[in-house]
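What follows is a structure written as structure tokens; I'll ask about it next.
With one protein chain withheld, the remaining protein chains of the complex are depicted in position.
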Amino acid sequence: MSAIVADRQGEMPDAERVAKATQGFLRDFGRTAAIYMESCIHCGMCAEACHFYEVTGDPKYTPIWKIEPFKQAYKREYGPFAPFYRMLGLKREVTEPQLEEWQHLLYDSCTVCGRCSLMCPMGIDIAGLISDARHGMARAGLVPKELGEAAERGEREGSPLGATPKVFKERIAWLADEHEIQIPLDRGKAEVLCTLSSIEIMKYTASIVAMARIMKHVGADWTFRTDGYEATNFGLLSGNAQWQKDMSMKLIDAAIACGAKTLVLPECGHAYGALRWMGANMYGKPLPFRVLHISEFLAESARSGKLRLKKLAKSATFHDPCQISRRGGAVEAPREVLAALGVELKEMFPTKGTNWCCGGGGGVVAIRRADALRYKVFKLKMDQIDDTGAELPVTSCSNCRQTFDDGQAHFKWDKSMNSLLELVADNLIEA
Amino acid sequence: MTTLGDSLLASGVSRRAFLKFCTALTSLMALPPGMAPAVAQALARAKRPSVIWLSFQECTGCTESLTRSTSPTLENLILDLVSLDYHHTLQAASGFAAEAAREHAMKEFDGKYLLLVDGSIPTSDGGIYGTWGGESFVDILQQSAKGAAAVVAIGSCASFGGLPKANPNPTGARPVSDLVKDKPVINVPGCPPIAVVMTGVLAHYLTFGRIPELDAQGRPLAFYGETIHDRCYRRPFYDQGKFAKTFDDEGARSGWCLYELGCKGPITHNACATVKWNAGTSFPIQSGHGCLGCSEPDFWDKGSFYKALSTAEWGDAKTLGVAAAVGVAAGAAAAYLGRRRQDRIGKED
Partner (left out) sequence: MDLLTFARGPGMHWATTVFVIGVLWRLLGMLLLRGRKDLSEPRSTAAWKGLRLIGLRSWPRKEFLGGTAFGEIMGYTFHIGFLVALFFYLPHILFFEDIAKSVIGVNFKRVFGFAWPYLPGGAIYFFSAVSLAALIAVLVHRIASPVKRMLSNFDDYFSWFVTIAPIATGMLAYSHYGAPYPTLLGLHLVSVELLMLWFPFGKLMHAFTMFLARGVQGVDFERKGASL
């Protein structure tokens, strides 16, 4: 099918990999996933929604096809007629070469953007099944190497990109000094716990300063904490369920430790999905604090009048980060903020829930061998934004921003992506 | 044996009347009209054959149908033209004398007589449920068939088993063709058969000296080749979707199709819709009652006469209830096994 050689972690016999893949997949399985698995009618319409299929025309990128080995395993091991499937040999056992072949499909060509779930006439949440399938792949040691390495580093060091607590502390101190702004760190008690993504700590440090300035502006009682600051979750992206939990628990414990009523997530997409929607399930109880994406926090602050903004006389178009907008439900918050900024909003087509993914989410931007595919997808975004005629492309996810920056460099595009957070910070009416 | 032609002349039937009869007979047998003279010639020359009529588990309805008339009819002519040497209802003799007449005819016309049978034959318990003169019907039939030129099973009982064979068939009733294997058997079903169909079959045999073309059920194609539905005058209403819902509603009064009231016309082969009954007076559908399907095998056991053809025997509520319980139990068991497998996989970590 493809010439890509799969990455393998660990030394294990093929049979063991298959067994572990099946274990990983079925362990967290349930009624919902079973209903989805039973419902596919092979209509192929999900392909029409997927940017990877859209830009290549290659049928193997059909979303439901990406989970085919797991559908096979489900029917054989767990479905209502599983014993018959096994006894009569109606579904073959998944093989290791099959799983290796599928690594490319499950990771390189899926950003878990959820457009397919939105399209499916049967209502199957295909994107959700991809995440379930990744559990199997991670257990079997079949994760693309950069993604696996980042996840391992994140679990071990506290950050996938080397922004360890030590590095984080140093950065905060340096930024506070450089920009002459107070950045509270490790306060014993605070109403608001703010978190960041390693991309911001290592690359878009202006976002950290922006956050500090805005928190001061609205008069928030807030802090960062070195025992819980990393909002990205490479456990989630790679499919390692245990690491996903570990990473989420750090944030949760830190919020509880300082008695925070609100936990603010940074401009990061999957961080929102990980904590806002999956956090409580990792914790095993409802969370004792609210979880807000920074764009939601900004929208609330604008509504309450706490956020006073200068009018920005420019036209803008908003790129919806998939995990916040389509999958997460915070579609309007960024638009409320843009309205508060007074920009002329020129929506791209499609937009909001049906907007095209930037192509870098779900861990794809970390996978080197997926670059060529990702650039093809990026063309869709460039055309979308060019067509609006807007001056400022804006988004609220650092991974999207990183993808846009990389795409811009590759294509020598004449437009740069802007961070909503930084735009707000740049236009505060200071007292 | 004198010829039929001689007998006719002797009984005062004019040549003209005879030719009229033969023309009608020709068309009845679905032969080309040009064949009428040939039919006339053949019939005139035919030897007056011996006919032995055996009545077994029957209601005498077939005989009633055949003899129903108030004026000379084709049916009567035929009965007069054959030498009916044995018939329980119509013969004058009885008891040992009647049996002696039968045995005599069988001996004298060995290999040439026509054996007509109405009623089914009970076979259970050594055939004791039907006997006369101390002999079982089974034995009588088998003995009588030995020397017959051909056997005609008159009516649905003789052709397919009829009412006696209906569930639970306590006497082990069976049709003639089940017991007579080495002679040609013509089935003339109907409950009863149309008079002129019976005589038409006989006439064909008399004319051509061989049995007519039969369908897969052994029925003469000339009379049983089409379904009632295909010739029903109410067919346009079926096609238009105009169905009577009760026996006296507006639709019924307007002569609409009787499908919903249980008419089995679509699957019943007979000549009722064209030839009709009582010299072409009417037939069940014309009188407002659906066809019972009485010329088809086992029509007594094919569901209610008043339930539409499409309401098949799908079982009953109780069976479906049991099926539902089985399905629920199996599904629950499958889910339980699935959960257990999941737990086991979880423990393996």
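Note that the chains take the letters A and B in the order they are written out, and that residue 1 is the start of every chain.
Here is the rule we use: a contact is a pair of C-beta atoms (placed from the backbone, for glycine too) under 8 Å apart; a residue touches a chain by one contact, two chains touch by 3 or more.
Quick caveat, the model's predicted, so the values are computed rather than measured.
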Exercise for review: Quick one: say which of B:A17, B:L90 or B:A323 touches the chain that got left out.
Suggested key: B:A323
Revision key, fill the gap. Per the whole complex, from B:S7, B:S136, B:T227 or B:S295 the residue touching the absent chain is B:T227
Revision key, fill the gap. Answer key for A:T32, A:Q182, A:Q242 or A:S416 versus the chain not shown reads A:T32
Exercise for review: Extract the touching residues of chain A with respect to the undisplayed chain.
Suggested key: 29-32, 34-36, 38-45, 47-49, 53, 57, 59-60, 62, 64-65, 78-81, 114, 117-125, 276-281, 283-287, 290-291, 325-331, 349-350, 352-354
Review point. At which residues does chain B meet the chain that is not included here?
Key: 227, 229-230, 238-241, 243, 245, 259-260, 266-267, 297-298, 302-303, 307-317, 319-321, 323-324, 326-328, 330-332, 334-336, 338-339, 342
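One rule holds for everything that comes next: only the chains that are shown with their structure count from here on.
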Point to revise | Separation of mean Cα positions, chain B and chain A [Å, integer] | key: 79
Point to revise | Complex interface listing, chain B residues touching chain A | key: 331, 334-335, 337-338, 341-342, 345-346, 348-349
Revision key, fill the gap. In their shared complex, chain B is touched by residues of chain A numbered 22-23, 26-27, 29, 77-83
